[in-house]
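Apart from one protein chain that is not included, each protein chain of the complex appears where it belongs.
So that you can tell them apart, the chains are marked A and B in the order they are listed, and the count of residues begins at 1 in each.
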Amino acid sequence: MSAGDTHHPEPPSEIEARALALESLLVERGLLTSEAVDEVIRAFEQDIGPMRGARAVARAWVDAAFKQRLLTDAKTAFGEIGITEHQAEELIVVENTPATHNVIVCTLCSCYPWMILGLPPTWYKSAPYRSRVVIEPRSVLLEMGLEVPREVEVRVWDSSAEIRYMVLPRRPAGTDGWSEERLASIVTRDCMVGVAVPVVPAVPVA
Amino acid sequence: MSGVHDMGGTPGHGPVVVEAAEPVYHARWEGRVHGMMRRLLMRRVFNLDQFRRAVELIPPARYLASTYYERWLSALETLVRAPGRSAIPRAEHSADAAFRVGDRVLTRASETVGHTRLPRYARGKRGVIESVHGPYRLPDTNAHLVSIDWEPVYTVAFEARELWGSQAAPRDSVRIDLWQSYLERSRR
Partner (left out) sequence: MSDPDREVADLDGLPRKNGELVFEAPWQGRAFGMAAVLRNERGLEWDAFRGALIETIAREPDAPYYASWLAALERVLLDRDVLTKQEIDRRQAEYRTMERQGVF
């Protein structure tokens, strides 16, 4: 390989070659198409998990009417962006404002809106979080990296019944003109549980 | 019941530990337990309230020392040994809504022996009805297959200082979703 030959690709590893072999043979046998495989990957990387919630947040940030629908009838609003599979429970989205910061817990077990946020993290199900966030939310949030100013009300929602909650975080400054996709990319699961807020990356991703 | 599961506001559990890039299941068997629980639930071998109750029955020391899925496994073992009759019809009742948004309410102060979804930290406390939901089956009777009682569920807002005293930040609040049976009208 010459020094100037920057476009010459490396051969695939053993296992990459094995995966390629299987896929190409299965395509030749007519058992699947690469496009079908692409679609599954896309669905699992983008659809299932917190990206569902994040997409709703991004849409609410750019569309005030959608935001109102999200806050008053979350299931219908999620349906509008193509998310129709829900468990039977009610879903309520609660909005962070300059005066209010919301955080979600289930002190009695660990109920969680997993259809729109994916599966819950261990810390959410843990005794320290369940016991402390109702009584000392500000210390818990601070430990997790979020300081809430004294003049802001912290509202803790204890999901003790069949209603599931998700937080609609505030849109951060420095995001003017961003596409919905880009906005959704800064909305993490932790923002929608209420233990973090969306952060604009300091350095643009190349 | 005041099992150790009812842990809102209880001290001594230490800091919240956040695992970086944690897997959903720490071991393969955890996924099997999750799958088993969901399949048995779908086949109505037990209902969700019975399942939660079975988790709550784990002796306190073992409950606290167990991981989340270890508790699920214990609950499944309990339920399989004492098969439920959740498919058998029971007397069914429906309660009309007794409260409206803005009503001041007082939560039940007494302890229950059986399953309940009124957290201990919110017993005998005053709050305000913020919204009305349901009706939903009252877990207190559904977990024990006594009867099916459909009741409204209310989101009740409590001032943090009402729950925790003056140590709490003055502006903060806690909202809890409570079945109608847990509430009575407050005189103040």
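One rule holds in what follows: a residue touches a chain if its C-beta (ideal position, glycine included) is under 8 Å from a C-beta of that chain, and two chains touch if they have at least 3 such contacts.
What you see is a predicted model, and the numbers here were worked out from it, not measured in a lab.
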Q. Which listed residue (A:Ala74, A:Val103 or A:Leu117) would be found touching the missing chain in the intact complex?
A. A:Leu117
Q.
Using the touch definition from the top, which of A:Ala19, A:Leu142 or A:Val199 touches the missing chain?
A. A:Ala19
Q) Which residue numbers on chain A touch the omitted chain? A) 9, 11-12, 14-26, 29, 31-32, 36-41, 43-45, 47-51, 85, 115, 117-121, 188-189
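As a convention for this text, only the chains that are shown with their structure count from here on.
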Q. In the complex formed with chain A, which residues of chain B make contact?
A. 5-11, 13-19, 22, 24, 26, 52, 55, 64, 68, 117-119, 121, 133-134, 136, 153, 155, 160, 163-164, 168-169, 171-179
Q) Taking the complex as given, what residues does chain A use to touch chain B? A) 90, 105, 107-110, 119, 121-123, 125-132, 134-135, 137-138, 140, 143-144, 150-163
